[in-house]
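Below: one structure in structure tokens.
In this view, the complex is presented without one of its protein chains, the others remaining in place.
On to chain A.
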């Protein structure tokens, strides 16, 4: 029992480390920083300026917080999807499915580094917000904000795990990923207050990860306490758990089907 637990823990962390390394190790530091730090910053600036044009520069914090939290989704969706789907593209999926390794440890481990990466991204985003747009964190409870960022990154990584499974059965993974990511920009309230959206869109928003995370971050930075946002954070966490479990079951189904049909490597 203990031996098994040790093996699964090792698979979990080794899978996390190597899948992340496989994604980024070949990049030069400057290229890595450009894609991880500079690209999300430019997107944030774009939306902050549209917001400033629309309603005056005093609304900058609304867009800074929303787009900083989007960094969590960026890492969660693109990073996790490529970690899972990349196994197919690099031809390592048959070995993975042929191994006796615990599937849960193998599958969920793929998200770990991207949760950390996503959290770092949010911090960098908020840092840019302080530097460039005078974001005021003086009323912020740092622990509550940290917990919000952790849970939001976890829930968006859950979506990434689900999307990663889809990448095992479609050639157009970038189309699916980008569409979901851009739809999150609309539905999550990062750039448009959820309350301003039509009713049917608000219903969709409430079922998605990130929506509550963005709302919680805004409340906490505005001076709210952990108790104020705890109910929302609990639902955000639950959404992450549901998406992860859904992703895992899809992963299992695809494995069984791919083995049965002999379509592991067929795109």
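Going forward, a residue touches a chain if its C-beta (ideal position, glycine included) is under 8 Å from a C-beta of that chain, and two chains touch if they have at least 3 such contacts; residues count from 1.
Throughout what follows, contacts and distances are computed from a predicted model.
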Candidate names "Na(+)-translocating NADH-quinone reductase subunit B", "Acetyl-CoA C-acetyltransferase", "Peptide ABC transporter substrate-binding protein" or "ABC-2 type transport system permease protein"; UniProt protein name, chain not shown = "ABC-2 type transport system permease protein"
Options A:17, A:49, A:89 or A:249, residue touching the unrepresented chain = A:49
Check the options A:174, A:226 or A:242 and report the residue that touches the missing chain.
-> A:174
Could you tell which one of A:16, A:135 or A:185 touches the chain left off the display?
-> A:185
Out of A:28, A:199 or A:260, point to the residue that touches the absent chain in the complete complex.
-> A:28
Chain A residues touching the chain left out here are 27-28, 30-31, 34-35, 38-39, 42-43, 45-47, 49-55, 171-172, 174-176, 178-179, 182-183, 185-186, 191-192, 196-197
